[in-house]
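All remarks here apply to the structure that follows.
Partial complex: the chains shown occupy the same locations as in the complete assembly.
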Amino acid sequence: MSTHVYKSIELTGSSPDGIQPAIENAIARAGQTIHNLRWFEVIETRGHIEAGKIAHWQVTLKAGFRLDE
Amino acid sequence: MSTHVYKSIELTGSSPDGIQPAIENAIARAGQTIHNLRWFEVIETRGHIEAGKIAHWQVTLKAGFRLDE
Amino acid sequence: MSTHVYKSIELTGSSPDGIQPAIENAIARAGQTIHNLRWFEVIETRGHIEAGKIAHWQVTLKAGFRLDE
């Protein structure tokens, strides 16, 4: 990691299927425009309820990537 | 959302199967008496260990619902 | 306050007009069913944005009231 510099961004992924798919959706979308994604950290796990059931899960995370030199 | 007012309650669901079933159990039980449940947020994820294995998962969440006008 | 016991509930009020009207809406609605409301504390201030403008403000608060003896 020597003298590299990293930037973190905050994303919220959502999915009707659960916590991990919501995280994977966020990482996949971020990867379309950001190379060098290196880690993530879950900040918040929420969900939306419709008719008494969890309609979709919403997970907010920080994702970090290395800035080019 | 105009001028609606919402109330949040704190629930702990449990399940021998994992985090999501514990959350779903809590939402299902709350839905028996509360209409208009709209969202939840995970506050704490714990578990009980027996004989070296996770016997049940316990997830505490806030769940919000709209108060009738 | 001698040996009185108080209960706190968590409410989210909303208003198109601002932070204070959102709080006042929440207190007014709670007062319809709860007597002896005594204090509140702001927990979170959020808002919903539509077409680049704040469409409504959402303020979450704890409100406390004295339980009858």
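Chains here go by letter, A, B and C, matching the order in which they are written, and residues are numbered from 1 within each.
FYI, a residue touches a chain if its C-beta (ideal position, glycine included) is under 8 Å from a C-beta of that chain, and two chains touch if they have at least 3 such contacts.
Bear in mind the structure is a predicted one, so any value in this text is a computation, not a measurement.
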If 3 of the identical protein chains are displayed, how many copies are present in the complete complex? 12
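One rule holds for everything that comes next: only the chains that are shown with their structure count from here on.
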If I superpose the C-alpha trace of chain A onto chain B, what rotation angle comes out, expressed in steps of 5 degrees from 0 to 180? 120
With chain centres taken as the means of their Cα atoms, state the distance from chain A to chain C in Å. 31
Computed distance of Cα centres, chain B from chain A, in Å: 22
Which residues of chain C are in contact with two or more other chains? none
State the interface residues of chain B toward chain C in the complex, per the touch definition above. 1-9, 62, 64, 67
Could you list, by residue number, the parts of chain C that touch chain B in their complex? 9-16, 25-26, 29-30, 48, 56, 58, 60
Of all residues in chain B, which touch chain A in the complex? 19-20, 23-24, 27-28, 31, 37-42, 63
